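Pasting a structure below so you can have a look.
Yeah, one chain of the complex is gone here, protein chain that is, but the others are all in their spots.
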Amino acid sequence: MAPATVRAAVCGATGYLGAQCVEILDRHPGIELTRVLGRGAAGRRFSDAVPGSRVTLEVDAGVDPGDADVVFAALPHTVAASHVREWLSAGRVVVDMSADFRLRDPLAYARWYGVEHPAPDLCEEAVYSLVELHRDAIAGADLLAIPGCYPTASLLATVPALRAGLVETEITIDAKSGVSGAGRSPALAYHFAEVNESVSAYGVSGHRHKSEMLQELAAAAGREVRLTFVPHLIPVTRGILATVYLRPVAGRGPADVTELMRELCDGNPFLRYADRPPATKSVTGSNVAAINVTDQDGVAVVTVVADNLVKGGAGQAVQAANLRLGFEETAGLLGASPWP
Amino acid sequence: MAPATVRAAVCGATGYLGAQCVEILDRHPGIELTRVLGRGAAGRRFSDAVPGSRVTLEVDAGVDPGDADVVFAALPHTVAASHVREWLSAGRVVVDMSADFRLRDPLAYARWYGVEHPAPDLCEEAVYSLVELHRDAIAGADLLAIPGCYPTASLLATVPALRAGLVETEITIDAKSGVSGAGRSPALAYHFAEVNESVSAYGVSGHRHKSEMLQELAAAAGREVRLTFVPHLIPVTRGILATVYLRPVAGRGPADVTELMRELCDGNPFLRYADRPPATKSVTGSNVAAINVTDQDGVAVVTVVADNLVKGGAGQAVQAANLRLGFEETAGLLGASPWP
Amino acid sequence: MAPATVRAAVCGATGYLGAQCVEILDRHPGIELTRVLGRGAAGRRFSDAVPGSRVTLEVDAGVDPGDADVVFAALPHTVAASHVREWLSAGRVVVDMSADFRLRDPLAYARWYGVEHPAPDLCEEAVYSLVELHRDAIAGADLLAIPGCYPTASLLATVPALRAGLVETEITIDAKSGVSGAGRSPALAYHFAEVNESVSAYGVSGHRHKSEMLQELAAAAGREVRLTFVPHLIPVTRGILATVYLRPVAGRGPADVTELMRELCDGNPFLRYADRPPATKSVTGSNVAAINVTDQDGVAVVTVVADNLVKGGAGQAVQAANLRLGFEETAGLLGASPWP
Partner (left out) sequence: MAPATVRAAVCGATGYLGAQCVEILDRHPGIELTRVLGRGAAGRRFSDAVPGSRVTLEVDAGVDPGDADVVFAALPHTVAASHVREWLSAGRVVVDMSADFRLRDPLAYARWYGVEHPAPDLCEEAVYSLVELHRDAIAGADLLAIPGCYPTASLLATVPALRAGLVETEITIDAKSGVSGAGRSPALAYHFAEVNESVSAYGVSGHRHKSEMLQELAAAAGREVRLTFVPHLIPVTRGILATVYLRPVAGRGPADVTELMRELCDGNPFLRYADRPPATKSVTGSNVAAINVTDQDGVAVVTVVADNLVKGGAGQAVQAANLRLGFEETAGLLGASPWP
């Protein structure tokens, strides 16, 4: 049953993830965007802070979602966690795009993020909302934790094969991300003349997103997984590519992984099996993740591409909210080409 | 007569212009780089602040050039002007890449830069060092004012024809600059995801570089010139292109401008006449400005390209210093491919 | 009155302009895409030839639009002209994105394109469909000539002021285009390593698009206009920027042009007045043209940006077709983020 119109607020609305969320909600047939919140641009029209947007709501300071039924939060870590209880207690659904509720274990959060969790008791309640892998749990949850862009691409490539027992638990993931993944705050590391015409690895000793991957991979495998994960910065605005190296267990081969992934794609509106390793450009601006499996001398090389701000962020947030709120899974997610 | 080795210091050494200057001087056969100064990176090795450099001098805070005979200054406007007297009084040659000594009239400086000139009496003494247009004056000067990148390209395209009386004094210049021209300080306007895949005009109501162009154009024409100058930001790291629209005076045509520019190029080691409108890439990393003149229905369309950090900045600074110090004009300027 | 569903075919469907048209039509609420035609990819699924597309129609060779009511043609010049009579005689509406029917005078066509016009008698019948400037004529036409991307941006900037008699008829237009404007056929001039990190002027002695601009400018001014038009290649995929230099007639000033353009934007769903010179990125993927007028010492500098494949091509084609077929002007034009 389709719900009556739902009112939504977006926190952190003028960052890239928040702005992407605003654009999607603005086109959503069942959701009315009633409030956009953001510190930096408070008092300005949204379209003045985000070039090209047709949303002219005034940006509010603070984190009061007003009469919104659902809150989409694209805030720095710890900020959303400090307000979620208040939002939930007013009967709202909360869709959090930060890292705050991705880890079930508040101690792991403290270890990886270097700060105590502001609402440790809520960690257990949150649902890790990588839709295609956790569809059933989402429908009944009030606190949806949207995975990061790296985990989205990486887990789509690995969890199905681990669940099916097809591959070894020693896994290497080499990921490449566009620069918008680093957000909209200026810094030398994302200054045009430094980034342009260059590629480099970063976070090699241990990127924070590794923590949620370890959690999800262990759950899929039923035991610890030995993961090596190296992210790279690529001079494109949008796009993420995970190149995943999986070794089939004895008696299995890359073809089994291929078949499994074809089936997964067939059953999900936003997954597409690509006959050749897909280019990030083939999914730019869309909520689709494209997947290929290729056999290289017995190793299953899985490549997954997505738009880091859509399927790797705000698109997945709306996709998960659609399931929770009773909309079509694809509602509001078939158009859109926003900034940046 | 070739001089003995000259010692040089670079102020503002870790910005793009300063770093480019450091790289050139490091390879210069007659100059020894003895000191690099810079606020942000003080105490670190130069090569740690500027990736890829092989210069390992420690960066000093402050503006004391030590025992240097010549000071190359790549500082924000007003900063160099506050120290030049001191540098000069110790018998040093000063090569200033800022805007501080480009305008002869300190009042014009105050008007365009919104601040009183810190050393107004020195303005008259400085030589505007666009080498090909002011070669004679440079040899005897102790204070060399290096033109900005926009003026370098724009004046090379216009001054010769104005001096020769070939063209009208109503001139339109549409210029395109790479992002490194905006310097190395992070800002949203130069954040990769904002700049990439985009082009826009800026400073349309009146860019500061217009002031020095007005001065030089008037000197060339012998009277006021009506200039319209619009700069644009292009998503490339290096490179500047000026597209200049000149209307020949009665009895003259674009072919006269072509001939004049061919001759100019023939007589200068760092100017190259291009048979077709040149691409900025053809001069990236070099001190060459390439020039073409094309006739479009009677209008002489002059296109000039240069590397904004080399011929449009540090390269020209060294070229001018070479003349002043008695080196070959091309000394140190035939290699180099530095950051960014 | 909204029409029953209209069937459409796209010729030249796997080039950039054609593919953009396919993507828009695929999302159009009142148009059913029934046939995609294209030489190179004949026999393959459309989505195999255009990565990321969800259109799975098989690409047909030839130029038979089948049972389509409307034909969108994105073909090389002379090709569409050779088939239009046949398409029209079957009662179809033809929307031609090539240059074939933009010039009313077949002799001018021969002069600028170096080939005799294949259907000279149809030139008079075609309507030059820059929607905001020729809205009334479009509703009754069966042959719609969609302007090129350069003319779209350039004429939006100039025609209104010329019609209103606000500006002189000596006009300079300096335009910058993304590389997709050159089409999808590989050539050294558009090879990544040649184009990337570079900018250059081209077609300086006379670009073909100048012909249709001269025609339209003369019609607007009521007399010959002296136009200087220089296009530039910019290393972005999509986007066009026209920087237009207009001199107000005596008694008028840039403010009059500003006011006129604000009004124009207010009355058109796909024009947006920007308070500052707009960046092409602010309209990427959309059918909007954004316009700014800035006064530089008495000259009205008008900047217009558009996505060259949407408002500068396929988007405008659908916008014009909407008017002709009785759909909402914006139908099908509010989403979309296609390749490239």
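Going by the order they are written in, the chains are A, B and C; count residues from 1 in each one.
As a convention for this text, a residue touches a chain if its C-beta (ideal position, glycine included) is under 8 Å from a C-beta of that chain, and two chains touch if they have at least 3 such contacts.
Just so we're clear, the structure is a prediction, and the values are computed from it rather than from any experiment.
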Residue among A:D64, A:E125 or A:D295 touching the omitted chain: A:D295
Residue, one of B:A175, B:V195, B:M213 or B:A279, that touches the chain absent here: B:A279
Full-complex contact with the absent chain, from A:E32, A:E86, A:E197 or A:E263: A:E197
Residue ranges of chain B at the interface with the undisplayed chain: 27, 51-52, 196-197, 278-279, 281-286, 288, 290, 334-337, 339-340
Touching residues on chain C - with respect to the absent chain: 16, 178-180, 184, 186-188, 190-197, 235-237, 340
For chain A, residues in touch with the removed chain: 172, 174, 176, 194, 197-202, 204-206, 226, 228-230, 232, 234-239, 241, 243, 245, 277-282, 284, 292, 294-297, 299, 301, 303, 305
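What we mean here is this: only the chains that are shown with their structure count from here on.
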Interface residue overlap between copies chain A and chain C, same or different (over half shared): same
Chain nearest the global centroid, as defined over all protein CA atoms shown: C
Computed distance of Cα centres, chain C from chain B, in Å: 39
Rounded Å distance, chain A centre to chain B centre (Cα mean): 46
Numbers and ranges of chain C residues touching at least 2 other chains: 197, 278-279, 281-282, 284
